[in-house]
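These notes are about the structure you will find just below.
One chain of protein is taken out of this complex; the other chains stay put.
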Amino acid sequence: MKTNSRIEKLLGQGAFVVTSECGPPRGADPEVIRRKGELLRGVVDAVNVTDNQTSVVRMSSLSAAVILKGMGLEPVLQMVCRDRNRIALQSDLLGAGALGISNVLCLSGDHQKFGDHPQAKNVYDIDSIQLIQTVCRMRDEGKFLGGEEIKGKPALFVGAAANPFADPFEIRAARLGKKVKAGCEFVQTQCIYNIERFRRWMEMVRERGLHERCAILAGVTPFKTAGMANYMKKNVPGMDVPDEMISRMKGVPKEKQAEEGIRICVETIAELREIPGVRGIHLMAIEWEDRVAEIVKAAGLLPRPE
Amino acid sequence: MRLNYPSNVKVVKVPCTGRVDMLLILKAFESGVDGVYVAGCMEGECHYLRGNLRARRRVEQVKKLLDEVGLGGERVEMFNMSASQGQRFAQFAREMTERIRSLGPSPAKKNKEVLP
Amino acid sequence: MIVGNRKEFGEILEKLGTARRVLVLGCNECVTVCGVGGEREVGVLASELRLYWQKEGQDFAVKEHTLERQCDYEYIDAIRPLTGEYDVILSMACGAGVQYVAEAYKPRLVIPAVNTTFLGVTLEQGVWSERCQGCGSCIVDMTGGVCPIARCAKSLLNGPCGGSSGGKCEIDRDTDCAWQLIVDRLTESGQMERYEEIQPVKDWRTGRDGGPRKRVREDLKL
Partner (left out) sequence: MATVENEEVKGGQAKPVGAVLVVGGGIGGMQASLDLAESGFYVYLVDNAPTIGGVMSQLDKTFPTNDCAMCIMSPKLVGTGSHRNIRVITHAEVKEVAGDPGDFEATILRKARYIRPDKCTGCGECAKHCPVTIADSYNEGMSRRAAVYLRYPQAIPKVYLIDREACIGCGLCERVCLAGAVDYADEACQEKIAVGSVILAPGFEVFDAARRPEFGYGVYPNVITSLEFERILSATGPHRSHVLRPSDGTIPERIAFIQCVGSRDKKCGNDYCSSVCCMYSVKEAVIAKEHVPFIKPTIFYMDMRAYGKGFDAYYERAKADQGVRFVKSMVSRVRQQQGTGNLIVTYLDDQGKAAEEVFDLVVLSVGMTTSQAVRDTAARLGVRLNAYGFCETNPLAPLATSREGIYVCGAFQSPKDIPETVAQASGAAAAAAGGIAAGRGTLATKKEYPPETEVASAEEPRIGVFVCHCGINIGSVVNVPSVKEYAATLPNVVLADENLYTCSQDTQEKIKKAIQEHGLNRVIVASCSPRTHEPMFRETIRDAGLNKFLFEMANIRDQCSWVHMRQKPEATAKAKHLVRMAVANARLNRSLGETAVPVAQRALIIGGGVAGMTAALRLAGQGFAVYLVEKEELLGGNLRNIHRTIEGEDVQAFLTDLIDRVSAEPRIHVLTGSQVTEFGGVRGNFTTAVTTAPAMTAQKIQHGVTVVATGAEEERPEGFLYGEDPRVCTQQEFEGRLAAGGEEAAGLREVVMIQCVGSRNEKRPSCSRTCCATALKNALALKRLNPAATIRVLYRDVRSYGMLEPYYAQARREGVLFVRYEPEAPPVVAREGDSLTVSFAEPILQEQATVKPDLVVLSSATVPRENRELANLLKVPRTAEGFFLEAHAKLRPVDFASDGIYVAGSAHAPKLITESVSQAYAAVARACTILSKENLMVGGVVAVVDGERCAACLTCVRVCPYDVPVVNLRGEAEIDIVKCKGCGTCAAECPARAIDLMHYRGEQLEAKIGALVEG
């Protein structure tokens, strides 16, 4: 065990891990985060705290993670490369270590064009793979990127995201390979609707043996409505929603679409569990934290191990 | 065919509308004309293959410029006609004259470059 | 070449304020080629100004001149006698030219009429595309001849983000995903193994982040 991470511990025990996420509020009220956290207590093993997701300004992910930590939950600190250069990123990593955060998820981050400050200058001093390297170097070698010695290394379990559905498809496994080579220990994938394509990706991942060096947590997101399914297909870059899924959502009356969405999600989880190399799921119920427990239960993943 | 059209229309001959430069149109306004139209061959029938298509793009650009400076892009136009279409020529001459009449004299006539 | 965009006429007017003796100064280099600041564009802007002030009934004097280059002192200096007669110089060169003219004719007001946008190439007549950001340390040999710094919206050095879709970037469907291009080129040239190498964090000192840059070649100096 390199860290105190619960994910690391459970994976070590061979458990099927369940993570979820929690978006910090667009304000300074800590209660919002506490309410969301409460809904997830005992239901998931760890909670991702997003970092100004979709480039919209929110409470900093580190602050929100600390609040969750205070509640006894296990936060996964998301960090994007869009807003901070290597100085700020390393500084925040030290802070996270100091505040007892055990998991970090290294991301490139959405382009600011889609957020609430499209006028902003982006940073992208380093990219997500280089951020993984940075965290590992700080933790394992005790060195900053600049080469100086760190006094008090941050013990962080390092994760990253993977999108099996983005293009170019043929290099998607290779890209994961680079992340693993950089030191990534777990990945959470983009929401999976096209299971066939995910299977093919997993085959490529297994071919490279990446699943043995890095735990793969398959991402799922329940549709609330047929409209949402359609929107995700059309407007979210790198999202692959098969037409059957949309017609299935459209095939039920509006008031029953939420239930249908959850049913699809549960079925998907069942299928994903059968795929060799899948070590857990990452359940992204976007602004729908109150249904997470229900989904996890229906998927037969409750109770969570201690 | 000796079809009557307004006498305020004066023709500047060019070998092809492809020769018509944006600057020439702007200069015409500088010298005080109220409107300019470029009379090219029918599209697809340019003797020089595509001069009239180039001219049309330039006329569109000049429209934007005239809008920018407040003269109004409608003071310039591109028309297509063939050499045998005297009626069409006369019709456009009348149409354009009517249009310019309703717009009134070019406001850019008020002053000339006077500072030494 | 350096590619720019003509400023809106309204903005130029605003910047000119009360100045009515204007020298519109073009440059016969990059900005001519990209159709923004050559002799023709100088003529167009000058004509627009004349028409506007004619319309407003104001007195004015607009002079057109185009230099071979606005980034070389000798060319700039050659018009010294001319500049005295004008209140402002409206430069249609890139940002470099504007500044060099301003430096040469201080304290005369020099106004930019062009927004300098990027270092790019001509895709076709009338269409230009960005290719380089002048980072000072070129790596395109590693990336199939495609620069991820200039052409990836996030300047990612190790591969495409999750927003790459159908060869296009997540920021809009007209923009190519640089990494798709890189992967295609590496595949074509049988160099995909290059992709597996992790590009280390970049040393940005050679770029603008290292502060204003200067280049000296001792052997060429006088």
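A, B and C are the chain letters, set down in written order, and residue numbers restart from 1 in every chain.
Here, contacts are C-beta pairs under 8 Å (C-beta built on N, C-alpha and C of every residue); 3 or more make two chains touch, one makes a residue touch a chain.
Remember, it's a predicted structure, so these values are computed and weren't measured experimentally.
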*What are the shown chains in contact with the chain that isn't displayed?*
B, C
*Which listed residue, B:Leu23, B:Ala39, B:Val76 or B:Met96, touches the chain dropped from view?*
B:Leu23
_Residues of subunit C (touch criterion as defined above) contacting the omitted chain_ = 28-29, 32-33, 35, 38-41, 43, 66, 122, 124-125
*asked:* If the hidden chain were put back, which residues of subunit B would touch it?
replied: 1-5, 7-8, 10-16, 18-24, 27-28, 31-33, 45, 47-51, 54-55, 58, 82-87, 90
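The working rule: only the chains that are shown with their structure count from here on.
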*Taking each chain's centre as the average of its Cα atoms, which is closest to the average over all protein Cα atoms shown?*
C
_Chain centre separation (subunit B, subunit C; CA means) in Å_ = 34
_Taking the mean of the C-alpha atoms as each chain's centre, how many Å separate subunit A from subunit B?_
62
*Set of subunit B residues in contact with two or more other chains*: none
*Two or more other chains in contact with one residue: find those residues in subunit C.*
none
*Complex contact set, residues of subunit C against subunit A*: 153-167, 170-172, 177, 179-180, 183-184, 187, 192, 195-196, 198-202, 204
_In the complex with subunit C, residue positions of subunit B that touch it_ = 22-23, 26-27, 29-30, 65-66, 68-71, 106-116
*Tell me, which parts of subunit C touch subunit B in their complex?*
8-10, 20-21, 40, 43-44, 47-48, 50-62, 85
